[in-house]
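The complex is shown incomplete by one protein chain, all other protein chains being positioned as in the whole.
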Amino acid sequence: MPPDTRFLDGMKSGNLQTLVNGITHASFCCLVFLGAALKTAGAEGAGVSSDPVAASTNAILHPVIIKRPAGTPKVATGLTNFHGQPVMASCSSCHATTTPNIDTRTTADLAQFHQGLKYVHGSLTCLSCHNAKNYDTLRLADSRPVEFTDVMTLCSQCHGSQRRDYNMGLHGGMIGHWDLTKGGRTRNTCINCHDPHAPAFPLVMPVFPPRDRISVPKQPSAKPPNH
Amino acid sequence: MNTTTTDPQESKGLSRRTALKGVGAMLGVAAFAKAIAPLTEWTRDISAEEFVQKHYKELTPIDLQIILSRLEKDTKEQYGADVTIKDHKPQEGVKFGYALNLSVCNGCRKCAEACHIENNHDRPSNQSYIRVFEMSKGSMDMEKGNAHYDHPVPQPDKFYMPVQCQQCEHPPCVDVCPVEATWKEPDGIVVVDYNWCIGCRYCEAACPYHARRFNWTKPVIPANEINPTQSYLSNRIRPQGVMEKCHFCLHRTRNGRLPACLEACPTGARVFGNLLDPKSEVRQVLAHKRVFVLKEELGLKPQFFYFFDV
Partner (left out) sequence: MNLSTPDTTPTPASVAHWRNYPRFLWNALLDSVEGNWVFYVWMTFLTAIFLVGANAWAVQVRDGMHLTNMSDHVSWALYIANFTFLVGLAAGGVMMVIPSYLYHDEEMHDIVLIGELLAIAAIIMALMFVVCDLGRPDRFWHLIPGLGRFNFPVSMLTWDVIVLNGYLLINLHICGYLLYMRFLGRKPNPKWYVPFVFLSIIWAISIHTVTAFLYCGLGSRPFWNTALLAPRFLTSAFVSGPAFIIIAIQVIRRAIGGKFGDGPIRTLVNIMRVTILINLLMVASEVFVEFYTGGTHTSAAHYLYFGLHGHNALVPWIWSSVAMTVIAAILLLNPKVFSRSWMMNLACVLAFIGIWIEKGMGMVIPGFVPSVLHEVVEYTPSLLEWKIMAGIWALGLMIYTLSIKIAINVFRRSPLAAKAQGGTTDEQPLAS
């Protein structure tokens, strides 16, 4: 599926409702915790950042909310039910009856279903991450299953340096407060910005071109000087 | 007492010459009054209280409250918007630092746009405190940088470097201001008292980072676009003819919130926090990343740090 920029818009505007609307494979769920010092364990399911201030001051800290996916994503079948709502199918509703193919690694091999899926994620096979034994979960490198809500753990296995930065608050951005004694903050999971099937950040057109002198009326597009 | 003329008509009273001179003088005075008439239109916008207003550091709390109310009223009259202007004081034990990840910034300029909106900048001029440069990979030479790129970003052979006020430890702008209209606050932010600045633009000449902006005209903002949460030293609508600069969104950050540019960044390239707190995110950057500052050789000790991911 193409990356969903509504994540980015939702994150930018802080409007939680925007995130929730019409998202198929990631709905909003919060994991809230309060309290004093805590450490991050690399392999644990709860992928939330540490609270640096709390360790030293024991002050009451506001929550850090991480926008994790709600659970197993559902796929639209294209049908609608009696009430007009779209009929969604869970992964296992089809995959319980199909034979897993551990060699599938391109979308050309998925011609019959999963059409429109863009896949650019190295040379990984689909089943490197998806769990052949239970398609409603994902799998870690050692084939242990991991829930969709804990997808950050899966990403972190290969992208450890980014996860390390994330733990320090240096990756993934945030909205809210730098001072957690004054208010909370909201942070992303990996898939809020990176589509897991094509994680490279998309090209965007830059906004808001600079102007060099205001005594001249605005030009329609700023031409770069001939450097 | 001798007069300079030997005109025999002089003794008979007003001479023709003197009369002509008198008429000429009156015409001259009238012409002068007409010439500088635009000044009377300008003085309509300036009140007597504003003229005699003291420097921010000399204001008592009551003075300040009166001034804030007056400014709110003026904004309502001139821009048609209801705003609240407060005065946010620096917090103890806080020294702000900002870090920017050059491996991650994609040059979208959403930070510049957010600054424009948050800080009630003049709309027609697209004013912002942030300027983003497209730089060639492998070179830090700003001579080759380009702020006017207009193509999809990020380009594969480029990296992107936003530049804004570095809140230097030894700010040259503070040194050169003849009236002390700009100074460094205890929490590190270099601020401007917009009602004290005389608009000489010496600070703009002195700043090595192009951080200072001048109000070449009275800001033009539609009422519905005005950010109503304002502060005296930060994002209230500035008058014509005074300097302004990035203030790390002190109306937000002194309440513990993140600055607008950071929240707008879609790639998470910006990191902000308290340099005095060893566990803060910005201190993590300084501890674990390869950090550099711009124009370090000038010795100004900027508090804005650039880093690349390992």
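Every chain is named by a letter (A and B) in the order it is written, and numbering of its residues begins at 1.
Going forward, a contact is a pair of C-beta atoms (placed from the backbone, for glycine too) under 8 Å apart; a residue touches a chain by one contact, two chains touch by 3 or more.
These numbers come from a predicted model, not from an experiment.
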{"item": "Residue of B:68, B:197 or B:285 touching the missing chain in the full complex", "value": "B:197"}
{"item": "Of B:116, B:213 or B:289, the residue in touch with the unshown chain", "value": "B:213"}
{"item": "Hidden partner chain, touching residue among B:97, B:172 or B:302", "value": "B:172"}
{"item": "Full-complex contact with the absent chain, from B:94, B:111 or B:163", "value": "B:163"}
{"item": "In subunit B, positions touching the absent partner", "value": "1-5, 21, 25, 28, 31-32, 34-39, 41-43, 46, 51, 55, 131, 133, 141-143, 145, 147, 163, 172, 175-181, 196-202, 204-210, 212-218, 239-243, 298-299"}
{"item": "Contacts of subunit A with the absent chain, listed as residue ranges", "value": "212-215, 225-227"}
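The working rule: only the chains that are shown with their structure count from here on.
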{"item": "CA centroid of subunit A to CA centroid of subunit B, Å", "value": "38"}
{"item": "Contacting residues of subunit A [partner subunit B, same complex]", "value": "8, 11-12, 14, 52-53, 55-56, 161, 165, 168-183, 185, 188, 193, 201, 203-211, 214-215, 218, 221-225, 227"}
{"item": "Residues of subunit B that touch subunit A when the two form their complex", "value": "99, 101, 104, 106-110, 112-113, 116, 122, 124-128, 131-132, 144, 146-154, 216-217, 253, 255-258, 262-274, 277-281, 284-285, 288-289, 309-310"}
